[in-house]
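With one protein chain removed, the remaining protein chains of the complex are shown where they sit.
Take a look at subunit A:
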Amino acid sequence: MALRTVCAAALRTGTDLGVNNARTIATTAVLSKRARPLGPMPNDDIDTSNLESLETYRSYNRYFRQAEEAKNKRVWWKTYRSYVEKRVDIGLPYWPPSRTKVVKERRQAMSENKRNVELERASRLRTLKIPLARVQETWEKTGGPFDIKKLADHYGVFRDLFPMAYFLPQVTLRISYSQDTDGQVHYGNQLTPTEAVSAPRIAFDAEEGSLWTLLLTSPDEHLLDNEAEYLHWLVGNIPGGAVQAGEELCHYLPPFPARGTGFHRYVYVLFKQEKPISFREDLRASPCHSLVDRTFKTVDFYRKHQDDMTPAGLAFFQSQWDQSLSYFMLPRLLPVYHPPQVKYPHRQPLRYLDRYRDGKEHTYGIY
């Protein structure tokens, strides 16, 4: 009886079950046709006749290491990796220092720490205060670039600025909008447009005679095109570490995230140049207030100059709408309306004449 129901169930077609892709007896027979494999099978090289003589792993770690190597080995059959598009590394090559020397020094330092009496007492009595500044400094030199890259992936910076590419930000960018620690730009911290209203102070380690390019873009701000960015600041051919001495191709425009749209990202990218580059096509008008001129795509800019510069530094912050932005757009980006000029302006201040100077320097100030 059970066999009969099983056979009946097996002979049921797709229309009975209400499914489109059900396999019938005929199709199953075709799929179960046995043929020779198209290439060597994975464990063919192991001689299974005498299993006792085979060498064993004897430890989990040894097996794990070999398993990791086997995972990355190229194989002749199609795997998930061949379908997922690989990202290209467009940054500077990473050369870690010699491992044996580093390990020896560290082991020495650790044994000294263990012998240190004050450190042990502080740990025991739980009064140990770890110096965060020193930890930050060492972190920037050792594992910092990798953590910044992970965070940049989390924030989608590489996906939006350089599609299908990434880079390791090996140069530490120190950007501060104000003197105290609140105005610093790290990798994702929140700043208000009021804090970011003027150009920040930039510091990075650069040797004499090296040339750099600094770029500030915002991939989320564009009002018309969802795939384009707005260029806020572009300085090229920076000698050494002095951003003031560089060629300002686009003057600094403070962030202006639209109200209600939430948090926008503002990304600082530092490129290392091999030789002086002529940025003639990228030069914008001296105070550039036209958003059409500031529409920008980092990919296109980088592709134009990719032979001479590589991205080396990265920093980004987030910002949302602020009360100070309600009147920011109007006088500068949205030009002000003035009625036609009259010869005898009644009850107008002296700066009435400044309004009709066609953008020349205002001489009357507040009068």
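Note that in this section contacts are C-beta pairs under 8 Å (C-beta built on N, C-alpha and C of every residue); 3 or more make two chains touch, one makes a residue touch a chain; residues count from 1.
Quick note on the criterion: contacts and distances are computed from a predicted model.
According to its UniProt record, the chain left out of view corresponds to "Large ribosomal subunit protein uL18m" among "Clathrin adaptor, mu subunit", "Large ribosomal subunit protein uL18m", "Cytochrome c oxidase subunit 4" or "Glutamyl-tRNA(Gln) amidotransferase subunit A, mitochondrial".
For the chain left out of this panel, the touching residue among A:189, A:278, A:306 or A:363 is A:189. When the whole complex is considered, the residue among A:45, A:180 or A:358 that touches the unshown chain is A:358. Per the touch definition above, the residue from A:58, A:134 or A:346 contacting the chain not shown is A:134.
Of the options A:150, A:303 or A:351, the residue whose C-beta touches the omitted chain is A:150.
Remark: the residues of subunit A touching the chain excluded from display are 106, 109-110, 113-114, 116, 119-120, 122-124, 126, 128, 130-132, 134-136, 138-139, 142-143, 147, 150-151, 154-156, 160, 186-190, 219-220, 223-226, 258, 261-265, 285, 287-292, 317-318, 327, 329-330, 332-341, 355-356, 358-359.
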